[in-house]
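All protein chains but one are shown in place.
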Amino acid sequence: MGLHNYLVYVRKLNNMGRWATEFMHQRTTVSEHSFLVAQIGQMLALIEEENGGKVDWGRLFRKLINHDVIESITGDILSTTKYKNPEIASALSVIEKELAEETFFAEMEQPYRSLYRNLLFDGKDDSLEGRILRAADNIDALMECIFEVKLNNIGLFEEKYHAILKKLKESNLVSVRYFIANVLPGLVADCERLAKKTTKYKKEEER
Amino acid sequence: MGLHNYLVYVRKLNNMGRWATEFMHQRTTVSEHSFLVAQIGQMLALIEEENGGKVDWGRLFRKLINHDVIESITGDILSTTKYKNPEIASALSVIEKELAEETFFAEMEQPYRSLYRNLLFDGKDDSLEGRILRAADNIDALMECIFEVKLNNIGLFEEKYHAILKKLKESNLVSVRYFIANVLPGLVADCERLAKKTTKYKKEEER
Amino acid sequence: MGLHNYLVYVRKLNNMGRWATEFMHQRTTVSEHSFLVAQIGQMLALIEEENGGKVDWGRLFRKLINHDVIESITGDILSTTKYKNPEIASALSVIEKELAEETFFAEMEQPYRSLYRNLLFDGKDDSLEGRILRAADNIDALMECIFEVKLNNIGLFEEKYHAILKKLKESNLVSVRYFIANVLPGLVADCERLAKKTTKYKKEEER
Amino acid sequence: MGLHNYLVYVRKLNNMGRWATEFMHQRTTVSEHSFLVAQIGQMLALIEEENGGKVDWGRLFRKLINHDVIESITGDILSTTKYKNPEIASALSVIEKELAEETFFAEMEQPYRSLYRNLLFDGKDDSLEGRILRAADNIDALMECIFEVKLNNIGLFEEKYHAILKKLKESNLVSVRYFIANVLPGLVADCERLAKKTTKYKKEEER
Amino acid sequence: MGLHNYLVYVRKLNNMGRWATEFMHQRTTVSEHSFLVAQIGQMLALIEEENGGKVDWGRLFRKLINHDVIESITGDILSTTKYKNPEIASALSVIEKELAEETFFAEMEQPYRSLYRNLLFDGKDDSLEGRILRAADNIDALMECIFEVKLNNIGLFEEKYHAILKKLKESNLVSVRYFIANVLPGLVADCERLAKKTTKYKKEEER
Partner (left out) sequence: MGLHNYLVYVRKLNNMGRWATEFMHQRTTVSEHSFLVAQIGQMLALIEEENGGKVDWGRLFRKLINHDVIESITGDILSTTKYKNPEIASALSVIEKELAEETFFAEMEQPYRSLYRNLLFDGKDDSLEGRILRAADNIDALMECIFEVKLNNIGLFEEKYHAILKKLKESNLVSVRYFIANVLPGLVADCERLAKKTTKYKKEEER
């Protein structure tokens, strides 16, 4: 009796802009972000498979499209707040589960209640699929930065671009290394500010 | 050499509003629509499995998230124009393939060129996954109508609601029947205009 | 050396919409909310003075315009999340202070650092001015609900209207009682859904 | 009985943004485009008259304001799709007429049905007025490109600027040559990226 | 040397929303209004001709598309302010001419300077064309009211609807009477609030 309620909440992700405190030329909604994370995750997985990786595609897509659904209840809390210290991170994590029970599951008929409970909180673990999700989430944020910097909205977005890229470079996924070496240069090619530094990274990479 | 280009185009779906000629209180972008189709498709597939259906989840999600990517090149042509007659439908279908070759594949490295060629044009076939895609696509349009009618934007959207519901009722998917009987009533419960007629459908259904 | 930084952050309140997860016809920004809270607080204070109250106007305005400045750093966290339980409320309160130190005060020259430290965290206390702030904050939220319900965006906003009104009715401020008895009826007069119930409240009030 | 219906459809041009797949700082609607085409066409016609041309002003304005009305039914199909090959162009042209009959004319009282039938499909012919319409349509698109490039939205819009300018230079209208020589330089003067190349064109022109 | 400047200013009408102080679901820009006034004026003129009127089409269109160009300099001053008393109306009218000289004409080459000077200030006179302009201007405002009331944005827009309709009924143009009797009923047919009163007007008309 509560599946309709789940759909109503998922649609709320259309109303919610990311990077809440910043001015953006192109603010993406959480729904748009989820779609792009799914597309990027699909690309990373194709690359993993070409390099001998074994992808559980059903599991991967479930992670990709469900990882932000909980934000339809809690809002998109800024990661600077969310991850400021372990106490807040764990307090928020407890609350997410409580709110999901009250809002989604309390009135949802079985077996869907149990099925969705698993879907919503099965995110960024250490499986290949969990690591692809984490990387795809970062790459989409990286692309948001690139598009803002191209349109001259620098400052924060240039800074975040370098911070996220640094994090990506620590990934040991072959697909992420392929992305940095072969996809990213094309994305920043027409953006002088970012192209130079990115090329530098690439060269370091190749040594 | 062309994967970055694919990502740039996919992001264009964020710029593109659906129902181009109409005023809407909540216009969804094609990206948002794709995400919601993925969520709805996931729900239908869970219901199919509960009823003994056998879902290829990897195949399903691929269909769900890629079915509108081609619109990043062609734009979202209104279905009244697109399906006006067989000549235009087939002429457009030929053009879609030509434009995809020129824009996406011409410069994409192998094996990704072949892989994406399959992904983009593997849509609404007669497999269980293809039928779920078609139904999910319709259900999202139905929900867009419901939300507009609730906000008093009637006329076209009330008319379309009934037209789409009629189409859905012709589906022989058990998940679609479950949706109509058990999910839809909750979606229209607080909308007097739609609730009455929908209940009527439900009763006819139950006979 | 950090006053410019304070102004840059305050301007970010222009980018931030309230009621993040909901569709709204008229989404107000946090800046707009702060301005309206100042206007409403001014009205309540005028009424208090007419009824023998003693208002420290400088203190009042400082509370009214500064109470949400911290959100320029943390974002506008939904109150359902923020006040879900005492742990999260106190964890967030600690973080607010830490982030304010890092972002605002670390580089701000004295004596402005000390002055602003007092201004930003001097909010909803039990002084007359603090109680006027709390009431004005609620009344602005009430007005947001009224304007959405008038435009047929019911559901959540009708529910919140009644919840907030209930909270207001518990206030022992004479100005809030005056507002409920003499201002609110005019605000809901042309909104059938709200007018009836509100009148009922008024009558109960008068008994 | 159908004139009101015509007005309702014409208003839909207010909802429809041009350049559907692209991000734009200033997206114009089809109505705004039509108005600007009328203003530009008026300017070209004044110049033609100064140079001995004979303008039928009534006919000119009718072409200028009606040339995109059909898009209120079909949507604004991207010209890359529309003119991809002769088959699609002619299939679309047939459909436009059919849809106009069904939507506009079926219920319109005479003699207005016949009058509007002539008005809507009397566009870019080889008369002076038809050629002015074609040029004005191009010049407005050129101006859209200039304004985006000025705001740093380069890439596509810089490319299109040069493509459209090339097409304009092939026009044999004296007013278009006057525009290129005496109006365009002022439009791009404060845009370094475009000013240089445009001046170059001008010099080539003068040889 | 100043024609480019004229075009830059005319494009500013795209930035300017009408009914500046009011919330609207569909705020039209001054450009969109000008286009719709041109379309409505065209319809009135066709009706006049059917009824024996003699329309100077070139003159008519010039009035229709140029009547609000001056607002690109002055902004769209609310008519409640503009026509509050004769002093302000005449003071504003003087200023409009001064600002037009400084902004448009000072640097415009002859003969265009003289031509545009005539075009911009040749508005709502007592010629048939001037009267059609005045009526079309009012009918577009009437339609804006209808569309807002249909979407439940009543109050001001319902009030203005009746005020404007009253003014229109005083017109002695045969085309305006035709509009009220044969076009308007279709425009308000699906809007209960307006349909009843409008029908009543119609009946009074027919007596």
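In this document, chain identifiers A, B, C, D and E correspond to the written order of the chains, with residue numbering beginning at 1 in each.
Heads up, the rule we're going with is that a contact is a pair of C-beta atoms (placed from the backbone, for glycine too) under 8 Å apart; a residue touches a chain by one contact, two chains touch by 3 or more.
Keep in mind that what you see is a predicted model, and the values were worked out from it rather than measured.
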Visible chains that the absent chain touches, using the contact criterion stated earlier: A, C, D, E
Residue of E:Ile88, E:Ala106, E:Ala163 or E:Ala189 touching the missing chain in the full complex: E:Ile88
Which residue of C:Phe23, C:Phe104 or C:Phe147 touches the chain not shown here: C:Phe147
Footprint left on chain C by the chain that the document does not show: 1-8, 10-11, 13-15, 26, 28-29, 31-32, 34-36, 38-40, 42-43, 46, 50, 56-62, 65-66, 69, 109, 111-112, 115, 119, 143, 147, 182-187
Touch residues of chain A, complete complex, unshown partner: 23, 25, 151-155
Residue numbers in chain E that touch the chain omitted from display: 12, 14-17, 20-23, 71-78, 80-81, 84-85, 87-88, 91-92, 94-95, 98-99
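Following the convention adopted for this analysis, only the chains that are shown with their structure count from here on.
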Fewest touching-chain hops separating chain B from chain D: 1
Chain centre separation in whole Å, for chain E relative to chain D (CA means): 23
Intercentroid distance (Cα basis), chain E paired with chain C, Å: 41
Residues of chain B engaged with two or more neighbouring chains: 14-15, 23, 25-26, 147, 151-152
Chain contact graph, described as a line, ring, star, complete graph or other shape: other
Full enumeration of touching chain pairs: A-B, A-C, A-D, B-C, B-D, B-E, C-E, D-E
